[in-house]
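Here it is, the structure in full.
What you see is the complex with one protein chain gone and the rest in place.
The block that comes next holds subunit A.
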Amino acid sequence: MINIGKYIEIAINWLTENFAGLFDVINNIVGGFIDGFQGILMWIPFYLMIAGIAALAWWKAGKGTAVLTLLGLLLIWGMGFWVQTMQTVALVLSSTIIALLFGVPLGIWTGRNDKAAKVIRPVLDLMQTMPAFVYLIPAVLFFGLGPVPGAFATVIFAMPPVVRLTDLGIRQVPDDIVEATRSFGATSGQLLFKVQLPLALPTIMAGVNQTIMMALSMVVIAAMISAGGLGEIVLKGITQMKIGLGFEGGIAVVILAIVLDRITQGFVRRK
């Protein structure tokens, strides 16, 4: 029998033992970030928050979405899930920010370098197709239980779309525009910041939207390692066979997903 698992175990254990200090530091920084984010979201009164999000939806996605957002969020509040929803939003947005921090530069690199693309693409395939639960194991080993390992697993799971779409966006910039820019004596940096990124922006924003959606789905799963939030309600519904509660949690997740999707898509359509 071929025992790949054993070697992965050895590798993960080695990482855990030798980089404990590093993981602690990450734990503190990311943990502080998520806590702070969550603190701000909780500090804002729910009615202001709902009004604010509805206004954003109106601005970016139109009247219909604004009404839907308003009713949906009020329903969540009415079901008594406001705190959990804010926890989930904090975790989703923190994970997304971290994923973008790594994903966009990675996508730029692969978009401009065929060799890098050849190496990175299979890794992205792996990251996307690996069952999401699997990431929870090393996450727990590195960071213990709580939101930080949840964010860790979420970042890995949600990063590929933004890398791929940044890559695609950069490659889709017409050759003649790149050539013209070079012919006028642009440096590589000028080409990137003045031409490639601005032209790739709509595609990159589509990637951001996809990353947010994937982060949301992963954050729910991450409830299994005590990441908290709406996932916890769904999990409780499953483990305690509370069908009603499980569906309530599920409905809250769907509402959140629709709101996040419509608003970020509004940013994609931006001219």
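Methods note: a residue touches a chain if its C-beta (ideal position, glycine included) is under 8 Å from a C-beta of that chain, and two chains touch if they have at least 3 such contacts; residues count from 1.
In the analysis below, contacts and distances are computed from a predicted model.
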Candidate names "Glycine betaine/L-proline ABC transporter ATP-binding protein", "Putative DNA modification/repair radical SAM protein", "Uroporphyrinogen decarboxylase family protein" or "Diol dehydratase reactivase subunit alpha"; UniProt protein name, chain not shown: "Glycine betaine/L-proline ABC transporter ATP-binding protein"
On subunit A, residues whose C-beta touches the chain left out of the figure: 174, 176-177, 179-187, 190, 194-195, 198-199
